[in-house]
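Here the complex is missing one protein chain, while the rest keep their positions.
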Amino acid sequence: MWSNSIGKAFVVTCFGESHGPVVGVTVDGCPAGLSLIVDDIQRALDTRIPQEKDVVSARREPDAVELFSGVFQDHTTGAPLTLHVRNKDVKSSDYDSLKDVVRPGHADYPAKVKYGGFSDYRGGGRLSGRMTAAFVAAGAIAQKLLSTFGVEVLAYTQAIDGVQLENTPSIEAVKKVTYENSMRCPDSFLAEKMHRIVISAKTHGDSVGGVVECTALNLPVGVGEPLFDAIDSELAKILFGIPAVKGVEFGAGFQATRLKGSENNDQYAIKEGKVVTLTNNSGGVLGGMSTGMPLLLRVAFKPPSSIAKEQRTVNVSQMEEAKLGVKGRHDPCIVPKAVPVVQGMVAIGLADLMIRGGMIPRVLKS
Amino acid sequence: MWSNSIGKAFVVTCFGESHGPVVGVTVDGCPAGLSLIVDDIQRALDTRIPQEKDVVSARREPDAVELFSGVFQDHTTGAPLTLHVRNKDVKSSDYDSLKDVVRPGHADYPAKVKYGGFSDYRGGGRLSGRMTAAFVAAGAIAQKLLSTFGVEVLAYTQAIDGVQLENTPSIEAVKKVTYENSMRCPDSFLAEKMHRIVISAKTHGDSVGGVVECTALNLPVGVGEPLFDAIDSELAKILFGIPAVKGVEFGAGFQATRLKGSENNDQYAIKEGKVVTLTNNSGGVLGGMSTGMPLLLRVAFKPPSSIAKEQRTVNVSQMEEAKLGVKGRHDPCIVPKAVPVVQGMVAIGLADLMIRGGMIPRVLKS
Amino acid sequence: MWSNSIGKAFVVTCFGESHGPVVGVTVDGCPAGLSLIVDDIQRALDTRIPQEKDVVSARREPDAVELFSGVFQDHTTGAPLTLHVRNKDVKSSDYDSLKDVVRPGHADYPAKVKYGGFSDYRGGGRLSGRMTAAFVAAGAIAQKLLSTFGVEVLAYTQAIDGVQLENTPSIEAVKKVTYENSMRCPDSFLAEKMHRIVISAKTHGDSVGGVVECTALNLPVGVGEPLFDAIDSELAKILFGIPAVKGVEFGAGFQATRLKGSENNDQYAIKEGKVVTLTNNSGGVLGGMSTGMPLLLRVAFKPPSSIAKEQRTVNVSQMEEAKLGVKGRHDPCIVPKAVPVVQGMVAIGLADLMIRGGMIPRVLKS
Partner (left out) sequence: MWSNSIGKAFVVTCFGESHGPVVGVTVDGCPAGLSLIVDDIQRALDTRIPQEKDVVSARREPDAVELFSGVFQDHTTGAPLTLHVRNKDVKSSDYDSLKDVVRPGHADYPAKVKYGGFSDYRGGGRLSGRMTAAFVAAGAIAQKLLSTFGVEVLAYTQAIDGVQLENTPSIEAVKKVTYENSMRCPDSFLAEKMHRIVISAKTHGDSVGGVVECTALNLPVGVGEPLFDAIDSELAKILFGIPAVKGVEFGAGFQATRLKGSENNDQYAIKEGKVVTLTNNSGGVLGGMSTGMPLLLRVAFKPPSSIAKEQRTVNVSQMEEAKLGVKGRHDPCIVPKAVPVVQGMVAIGLADLMIRGGMIPRVLKS
C-alpha cells in the first residue's frame, strides 16, 4: 500500500529526506556469499555527480556511504543490507519562502494537498532528486551481483535538448567515453555540443531535458515474469520512480508505431550455434521476457523544474496568485546525473527478476 | 514472484489461455456496495472488437461473460469477483506447425526456453492478445467503481502508422466519435485515412502499429504513492502488461526532452476558486501524484507480429534456419482493439491507487 | 491489502460463496512440467467428507471439480490453474431468518458491521466452512508437487473433546487407519470413542471440538525464510485462515513452557551420516527454518457454532435481544472434515516456501 520499496525478491526500501540527516536504503534479498565491501558502493556513488562545477547544482555532498548490516567477513550473509549516505551541505533556509508558494513543475502542490501540510517541504523533502543517491548505492550492489553472472548494465546520455546520438553507440565507446565528459555521453563531439546547450540554459536562468539510454548485456533468455511482472513492466515501473522521468520505451519504442510489421519484426537466425535476431527492434524483449539479445531502453527526462526565470504560481495557504523565480542551488540539466541512476535502477530490476526466475541462486558458491 | 496479478488493493488476477476453455479474471478488493450486474461488464466487452470485419482477425468470439462470485442482490459484497469469458472459435490446428518454428516478434522463443517446452503454444497460449478480454472485463468493474466517484477514463486511437491527431481532442469528440468508426479515432476524417492504411497493410500481408492516448478526468489531487507506487509508475507497469506495447509516456513525454524548463513547467493559477495549471505538459502528474488536471498518457503499440509475408526464422528443436509466413487469423492492426483495453487497464490502476489512498472507501454508502 | 490470496511464490487465490454457484481457487506459481490431471484433484476432494451420514451435515455436495486453465498435454505450463467446485445442494431459505439475527460463534455480527450490510449472509456466504473445498483442491496440487520432491504431508485427528492420542502415532498407522474411520483418527479404538462423543453431542443439539495434528516428512533443511516468513509463521497464518481454528502450536508447543531448557532442547547426534536430533520437541522448526526432522504441528478447532440448542442473541437491525436455536444442516464436529483441509493447507505453505527457497525449481525436468 505504501510505497518506499521496490522488488519482490531483491527488495530495495528507500528512506530519508533531502534535508534530513541521511538518505538511505535497505536491500533485502541479496543472496548470501556475494563478495562486497563498502568501497564497491562508494565507487559507484563517486561517479554520480560530474566533477565539472559549471553543469551541476552548487550543493556539494561528499556522499560518503556507511554500511550497517548484512555483510560478514566481506561477504553478504543473506541478511538485509542497510546503507546511509549522509546529507552535509544543507541550506534549508533557501526553502522557507516555499512553504506555501508551490513551485511549478515540482511535487509541492500535490504533496501539500495529499499530506495535509505535514510533508517536509525542505528541498523537496522526500520527493527530491537527492533520493537517487540511495538508488545508486543499491544499484551498485545489484550490479556487483549481476556481474557475478556475466550481466553488464550500461547507461549513457542519448540526447540533451534534441541533440542526440544517431545510432546505438558501440559498447567500446560507451565504456571508454561516457565518464570522460560531464555530459556522460559516449560521443565526445556531441558531448561538447550538449555542454554548450546546458551552459546556455543556465545562463538564461533556464533548464533543459534529455534522454538516457541503457543497455544490458549477456542477459539469459527468459528474464521477466509474464503477464504482469514482465521485464518491460517492472523496469518501466522502477524507472518512472526516478524524479523527472516522463517516458520509457524499449527497442524501437514509439518509432515502432511507424514501422510495418515486416520492418519491425526481428527475424531469427543461427549464429555460432545460438539463436539470434538480425535486428533488435524489440530491444531484447518479447512477451515480457528477455530474448537473449541486448536489452535496450530509453528514458525521457524533462528539464529541471527549478529555474531562476520568473513564473506564475499560487500561494496555496492564502489562495492567491503569485510570481516565483526559484532561488537556491539547482541543476540546469539533470541528465548527466541521471545516467548512473538509470543504470543502477535497471540493475536492481534485473537482479530482482533473475532471482525470481531462479537464474540467480539464494546462496552463491564460495 | 509469479505474476498473474496486478494491484495491491484492487487486485486483478488473470488466468486462461487463448485456446483453453476460458480466459478469466478475479477481482479482489472491489469495495462492498457497488451496484453491479453482469450486463455492466458485457457492455464493455461488446465494444472491444470492431464490428467491421475487414480490419480485424477472422476469429469471432461472442465474448459472453459469466460472473461466479462476489455479487449478492445486485451489489458487490466485498468478496472476490470471478469472471469467465469463454473461448468458442478456436482453431488450434493452425498452430501445430508452430510448435518448433518460432514466430518473429512473438514470445514463442523466450517462452519455449523459459518454460522448458511445457508452455501452451496454441494461439500464443497465455501470451496472447486474447487475454485482453479479461482485462476489459475487469476494467469495466473498475470504471463502474470510478464513475461512482466522478472519475471518467477515456481512451482513443491517437495515431496509426504515423497518421496522428495533431492536438489533444475535445472530450466531446472523444465521447461522440471514437466508437463510431472501426479505428476508434475521435477524428472521423483521420479515421478514414487510418482505415485505408490498415486495409492496405492487410492486402500486402503486412501490419501496422500506432498510439493509443488515454485521459482520466476529475481525479482528485494526490492519487499515487511516491516514491515507487507513483501514479505514472503503476500505470506504466500495467500498460506494459498489454501485449505489443513498446512505450509509455505522460503529458509532453519524450517531447518534453526538447523543451526548456520555462516552456515545459506548467504554471499555476486560480480559476473558479481552484488551483489549476495553465498548460498540462505534466499530463496531470507531478512527483508521482495526480495534480487535479486531466491525466494524459500515450501508449505505443508495435505492428502485429503475425504477418503473411515470409520471414526468416529458426526451428528451435532442430536448430536450423527456416522460413515462415504466419498463417491463421490475424489482425493487421491491433490499435483499435487496444483502445478499450488501455481504458480498462488505466481504470484498474486508478481504482487501485484511489482505494490505497483512502479516496475510495471499502464500503460504499447504500 | 485485501486478502483472498495466500503465498508469495505458490499463490492461492480463493473465491466463491457457500450459496453461490461455485467455490473456486486459482493457483498461480505452480512450476511448469508437473504431471497433473483433474482426477488428481478430484481424488483429494472425495476424501474430504466422511461417507458416514451420522457425523456430518446433511448437505450433500458431489464436489465435482472443473479445471479451466494452466494444464496442457497433462502437464502444468507454469500458467495459473483455476478450479471450480460447484455448489449443488443449496437451501438458502434456511438462512432467511438469519439476515438480522446474528448467530453466536459465527462471523455474522462483525461481517454485518464491517461490510455495511452488503455481505452475503446465506450459509455464512464467504465466511463458510464450504470454502475449504477450494483449499483441499489447491492442497491436492501442492501435495502432488511436494511428492515430486519426496515430501509427504499427513494430517489426522489427534483429539476430539479431550479424547486424545497419547503419543505421536506411527506413520504406518497414520497412512493405514486414518481414512478407515469417520473420525480420521489413526487409532481405531480411539476413533470409536470419538464417534460416540460426536453422536452424543449431535443428539443433544450440541457440538464438540478437537485437535488436528499434522506432520511433514522428508523436508530438506532450511525451509522457511527468517525473520518473518518463517516456516512456523507462514503455516500459522495459513492455518488460522481455516474457519474455527483457535490455536496453533509446533512440537512440544504450549507444553514446552513447562519444560526446562535441558529437557526441551533437542540434542544433536549423527545417524547414518546425517545430523539428527534425539528428540523432536522443536517439531522440526528452529529459528523459523526446518531442521530436517519431521515437521509436527497441532491445530485447535473449536466446537461448531451452529447448534440446535437455544442461545441468547441480538437482532442487530432492531437492536433488541432475541433467542436462537440454529436450524439448517450442520456438523456436530468439524474435526474429521478438517483433516484433509489442514493437510492441504500445510502442503500449500510448504510448496510456497520451498519454491521461494530455491528447493523447487520453476520448471520441472521432463
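Letters A, B and C mark the chains in the order given here, with residues in each chain numbered from 1 onward.
Just so it is clear, contacts are C-beta pairs under 8 Å (C-beta built on N, C-alpha and C of every residue); 3 or more make two chains touch, one makes a residue touch a chain.
These numbers were taken from a predicted model, which means no experiment stands behind them.
*Asks:* Check the options A:Asn4, A:Ser57, A:Ser233 or A:Ser306 and report the residue that touches the missing chain.
*Replies:* A:Asn4
*Asks:* Can you work out which residue in C:Ser18, C:Ser182, C:Thr313 or C:Gln343 touches the chain that's missing from view?
*Replies:* The missing chain is touched by C:Thr313.
*Asks:* List the chain C residues touching the unshown chain?
*Replies:* Residues touching the hidden chain, for chain C, are 1-6, 8-9, 14, 102, 104-107, 109-111, 113-114, 126-127, 131, 159-162, 201, 206-211, 221-222, 225-230, 232-234, 236-241, 243, 245-254, 256-262, 264-270, 273, 275, 277-278, 281-283, 286-292, 300-307, 309, 311-314, 316, 319-321, 356-357.
*Asks:* Please identify, in ascending order, the residues of chain A that touch the omitted chain?
*Replies:* Residue positions of chain A that touch the missing chain: 1-5, 8-11, 13-17, 20-22, 24, 26, 28-29, 32-33, 68-70, 72, 75-82, 84, 114-120, 122, 125-126, 355-356, 363-364, 366.
*Asks:* Under the stated touch rule, tell me which residues of chain B contact the chain that is not displayed.
*Replies:* 1, 8, 357-358, 361-362
Here is the rule we use: only the chains that are shown with their structure count from here on.
*Asks:* Starting from the Cα centroid of chain C, hunt down the chain whose centroid lies farthest away.
*Replies:* Relative to chain C, the chain with the farthest C-alpha centre is A.
*Asks:* Just the number, please: Cα centre separation of chain B and chain C in whole Å.
*Replies:* 39
*Asks:* Could you grab the centroid distance between chain A and chain B? Build each centroid from C-alpha atoms only and quote it in angstrom.
*Replies:* 26
*Asks:* When the centre of a chain is set as the mean of its C-alpha atoms, what distance in Å lies between chain A and chain C?
*Replies:* Taking the mean C-alpha position of each chain, the two centres sit 46 Å apart.
*Asks:* Please set out, as single numbers or ranges, the residues of chain C touching at least two other chains.
*Replies:* 1, 8
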